[in-house]
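Please read the structure below before turning to the comments.
Omission of a single protein chain aside, the complex is shown with its protein chains in their original locations.
For reference, chains read A, B and C in written order, and residue numbers begin at 1 within each chain.
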Amino acid sequence: MIPRYSRPEMVAIWSPETKFRIWFEIEAHACDAQAALGVIPKENAEAVWKARNMTFDVARIDEIEAVTKHDVIAFLTHLAELIGPDQARFVHQGMTSSDVLDTTFSVQLARAADLLLIGMDRVLAALKARAFEHKDTVRIGRSHGIHAEPTTMGLTFARFHAEMARGRARLVNARAEIATGAISGAVGTFANIDPAVEEHVCAQMGLTPEPISTQVIPRDRHAMFFATLGVIASSIENIATEIRHMQRTEVLEAEEYFSPGQKGSSAMPHKRNPVLTENLTGLARLVRSAVTPALENVALWHERDISHSSVERAIGPDATVTLDFALHRLANVIERLVVYPENMMRNMNKFRGLVMSQRVLLALTQAGVSREDAYRLVQRNAMKVWEQGADFKSELLADPEVTAALSPAEIEEKFDLGYHTKNVDRIFARVFGES
Amino acid sequence: MIPRYSRPEMVAIWSPETKFRIWFEIEAHACDAQAALGVIPKENAEAVWKARNMTFDVARIDEIEAVTKHDVIAFLTHLAELIGPDQARFVHQGMTSSDVLDTTFSVQLARAADLLLIGMDRVLAALKARAFEHKDTVRIGRSHGIHAEPTTMGLTFARFHAEMARGRARLVNARAEIATGAISGAVGTFANIDPAVEEHVCAQMGLTPEPISTQVIPRDRHAMFFATLGVIASSIENIATEIRHMQRTEVLEAEEYFSPGQKGSSAMPHKRNPVLTENLTGLARLVRSAVTPALENVALWHERDISHSSVERAIGPDATVTLDFALHRLANVIERLVVYPENMMRNMNKFRGLVMSQRVLLALTQAGVSREDAYRLVQRNAMKVWEQGADFKSELLADPEVTAALSPAEIEEKFDLGYHTKNVDRIFARVFGES
Amino acid sequence: MIPRYSRPEMVAIWSPETKFRIWFEIEAHACDAQAALGVIPKENAEAVWKARNMTFDVARIDEIEAVTKHDVIAFLTHLAELIGPDQARFVHQGMTSSDVLDTTFSVQLARAADLLLIGMDRVLAALKARAFEHKDTVRIGRSHGIHAEPTTMGLTFARFHAEMARGRARLVNARAEIATGAISGAVGTFANIDPAVEEHVCAQMGLTPEPISTQVIPRDRHAMFFATLGVIASSIENIATEIRHMQRTEVLEAEEYFSPGQKGSSAMPHKRNPVLTENLTGLARLVRSAVTPALENVALWHERDISHSSVERAIGPDATVTLDFALHRLANVIERLVVYPENMMRNMNKFRGLVMSQRVLLALTQAGVSREDAYRLVQRNAMKVWEQGADFKSELLADPEVTAALSPAEIEEKFDLGYHTKNVDRIFARVFGES
Partner (left out) sequence: MIPRYSRPEMVAIWSPETKFRIWFEIEAHACDAQAALGVIPKENAEAVWKARNMTFDVARIDEIEAVTKHDVIAFLTHLAELIGPDQARFVHQGMTSSDVLDTTFSVQLARAADLLLIGMDRVLAALKARAFEHKDTVRIGRSHGIHAEPTTMGLTFARFHAEMARGRARLVNARAEIATGAISGAVGTFANIDPAVEEHVCAQMGLTPEPISTQVIPRDRHAMFFATLGVIASSIENIATEIRHMQRTEVLEAEEYFSPGQKGSSAMPHKRNPVLTENLTGLARLVRSAVTPALENVALWHERDISHSSVERAIGPDATVTLDFALHRLANVIERLVVYPENMMRNMNKFRGLVMSQRVLLALTQAGVSREDAYRLVQRNAMKVWEQGADFKSELLADPEVTAALSPAEIEEKFDLGYHTKNVDRIFARVFGES
């Protein structure tokens, strides 16, 4: 988690203050449930809530932990300092530290997911707006970095929208995966605590009870969560890569917005570098780097070992903060992306009609020329364009073997751009439910 | 994909024969749809189906590819050899190679997922059977590899069942992710082919039309698929790790089935090594190794580059074949696992009651002793057990500070195993819907 | 390991035949050493060598393994079938299977490394030749995909040479890492076999004795080996990415060689796609995918568990075969790369002098203008080029604030290309020791 790549909203979820606040709420709700079951006195349960409006002193808790070497005991000791040892006597009864820690981690990840969904919605909104804005802005489609056939800028935005929408659906699933809580005791048997406590705490904290836990919530859930973030990060890289390509000097079909005061480089003032999307490419690598350790965290020894903990202290904040920042940076890039339709048209015409070769090939076949022959005819004329800078249409019109199969009007018609965009509305309807 | 770690059913999905069969079906269905649209003659579409009962000559196709350096063209050439060039004239019309290749890959991955689901169901059935068989087989729960509190072997199987059931649900999602087809032409605009062809082919091949494709189906789908396999593999490692621990010489609570004729080691004939679960641990690493390249495959250049292709030629078969094999090996291990309840009981009694310390701690607190004091009392007596091999219960009964708070009968009661298993039925009901 | 991405030389290293041949040699050399120590009869040791010219029947060994479920025992049984049970009686005495398996794996990896070094040498030779060929071929240097300052194509080749030379040195180190053998018995104590046997076998097999082994050779060695392959693969990706960029339609500064008969695409005959370098990009991902499982293989339980074995059966051949193929494919691409110097010059002139802005900035500073002011002056004129397509030099000559600091001749001089190439020889001397 690097300050320059973080937004305060997400950072706040991972602050010590937030953590202790959630710990407190879990303990207090557990007391309520224990009181309702008659396990602890009602007044003690109520008394715990006094701390609701108090401030947990992070430095003091750290100080206690330095002695006890146990974070939850340190917190409980501090809580007792706040509400009085007598009132605090029944707090945490029958629970094990992981009941608090794991349930808290779930709350934090669920909240993080909620923030990420907001970020994704912003990206989706931007992509949709730009897709409709450029629905009919024709540009050349490229495979292998080589001109293929015309497409539109709107389709590019639309496919990124579809990809991000899939990412959103995956994140909703991933959120559900980790939104479980466990208050099940030392090895998950509820020996010392009634399952009703777990149910109450989970309901209050917006979680589902973990059907079967050990000392901890099973880590396949978290692995799935971080793997999902990794896939979303890769989609961000996908969009970033497209924009970086568009901004290349020789292509220049779009540019990241360049604020008037911004300096591109200390040495080359004219340069407008796609630094945001390059940065997003790097951030995607960082988010993805959480996937492997999360997968390695799944196989814990018996009812738990604590090897996962240090990993999660890092990747919990790091992956969510970085992805959150990246989503908003991406949204910003898309919202403000400067698109150059004229450059798109200029690029498309670079090879004077060559990109229409597929249509001509098809027309020849349909006119009865064998596939092999049609291929040969098209290739022959295409090579003249490629090697001598000839105009493809003119060459075709001058090739007697071609004109034997196709009339001049038919050849002309093959160079109509509308041919390539005729299904854009249908595709938009598939993606957006409207066009 | 290593022969010794593969099952023929899954290998068959990835054979050249299967691949060409699917290519053929896609081309033939596409011809049907084109004929229905009036784009190509009905009789040509029908003629293509002649090849339905013919055998595609893999060696011949390879031979042609060696010349053309293009696999789909090689196949189409061979198809024309089989059904006659005239009949084959309209095959592939308006399509691009990736229409065939990507749709085929989806069919293969969907079929692979179906096989994997069968493997998971076998694992689930085995886990459920063993869970009910050992629902009440008490063993010690361990955190950090250290004895904690009693649990049951049935709960161990049940939690693996819950984890695998989650894995199964994830795989169903992942299957849906990749079960899309695309027949959308060179850059996905349907310029040369009507979307109706895609709809027909997908319906016939059991796929959903990709809402918006470029030349290819977007690779975030595949990334999600392989990431899901990676999570399932990690769950296999989790189960394997538990069994490896149980089979340790000093623990010996369970053993992989050891067939009478089997030789454990060339040097130490008495050894029964958990080689299957160790192997599963390695196989899990292999399946997971597909995740990162799948994530790196997402960001293709513009409407496609072919960098993903070599990766998928490897991880497509490798990850599915290996996971398929691992699931059946795992099922076999679980089905035949030899469980030693007496050893479990013997291990649990190793520290003469020490594992009940949590109950005693709680009882002291409830009897009005402060948390800090209760902790001190329990720790004092526990250390005698630890260091001098004393019996925990006897020590407690002899400690006046303890007996001042708890009667001998109350202390006795804390060592009752039923206390720890009383909620097993409730947990089973959560996991299995029955208990 | 995919046939289409493999070369027979490397595949042969991993064949069962090669493996059994190495097993045999290790066993036979061990017998020699045992005989020299007087542990086994000399005539038995000599008799073993009878099998030197016999063929090991892989199918027969597999058949035996199907019964014994142990590969080394199966081999030894077959060896006894070949040379007679009496003669074979002392084979493998005091050894454990891993002595054979691990030492064999080292031999295979060392041979694989030797082949890889040959591949790297071919790449290095190609890069050097092309570097000198294009030492003075000026092209624009780009940062962020944006034109920066002139450089030469030779420098591009030269830096790839330097990178590959580093890779070669790393591979030499990595080869040394894994070129150790161990004949140390069940847990590495030499209880049943004298260290002299290990020394003799290693000397004969071209290995160093592992200073301290357990049942196995420590896996940090292998992790380092595969990590090194991963770094080299990334360097291949680096070169491939450069070429893919150069071949982009809008850039077209170089192209992969396109054989006359080759078909680029079934649909677009004019296309010449950089499919080899795209493929190399994917192959690099595959080689890298071996790194994480190799790292996960390091932490084995106690004196060994067998989890590493399945991983190595896959990544051993896969990573080396794929990298070997990639190196030769890369060499081929570089050797035959078609370079377009005129296009390089045309691209460089796209922004009419703008790339010289750094020089002008510097000249202004040196002429006494403050850094801030110089920056402002350069930026002001650069923006006119960018936005209005003006000529940079002309604008500068027309800007009184600029000409107040720099004379027309001085401005002129800033646009001399020789300025940028003046140190090429010095750099070449650093890289190649000659220029």
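The criterion applied here is as follows: a residue touches a chain if its C-beta (ideal position, glycine included) is under 8 Å from a C-beta of that chain, and two chains touch if they have at least 3 such contacts.
Keep in mind it's a predicted model, so treat the numbers as computed, not measured.
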Residue, one of A:Ala30, A:Ala290, A:Leu323 or A:Leu396, that touches the chain absent here: A:Ala290
Touch criterion as defined above, residue of A:His308, A:His328, A:Arg359 or A:Lys414 at the omitted chain: A:His308
Among C:Gln87, C:Thr103, C:Thr228 or C:Thr249, residue touching the chain not depicted: C:Thr228
Residue in contact with the excluded chain [from B:Met1, B:Val138 or B:Val275]: B:Val275
Of B:Arg21, B:Arg60 or B:His144, the residue in touch with the unshown chain: B:His144
Chain A residues that touch the omitted chain in the full complex: 2, 4-5, 67-70, 72-73, 76, 92, 95-97, 185-186, 192, 244, 259, 261-263, 265-268, 273, 275, 278-279, 281-283, 285-286, 288-290, 292-293, 296-297, 301, 305-311, 313-315, 318, 322
Contact set of chain B toward the excluded chain (per top definition): 140, 142-149, 244-245, 247-251, 263, 265, 267-275, 278, 292, 296, 347, 350-351, 354-355, 357-358, 361, 375, 378-379, 382-383, 385-386
Where the unshown chain meets chain C, residue by residue: 85, 89-90, 93-94, 141-145, 148-151, 155, 158-159, 162-163, 166-167, 170, 173, 177, 185-192, 195, 209, 211-215, 218-221, 223-224, 227-228, 230-231, 233-235, 237-238, 240-242, 245, 281, 284, 288, 291-292, 295-296, 298-306, 358-359, 362, 365-366, 370-371, 419-424, 426-427, 430-431
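Operating definition for what follows: only the chains that are shown with their structure count from here on.
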Intercentroid distance (Cα basis), chain C paired with chain B, Å: 33
Residues of chain A engaged with two or more neighbouring chains: 142-145, 148-149, 245, 292, 296, 358
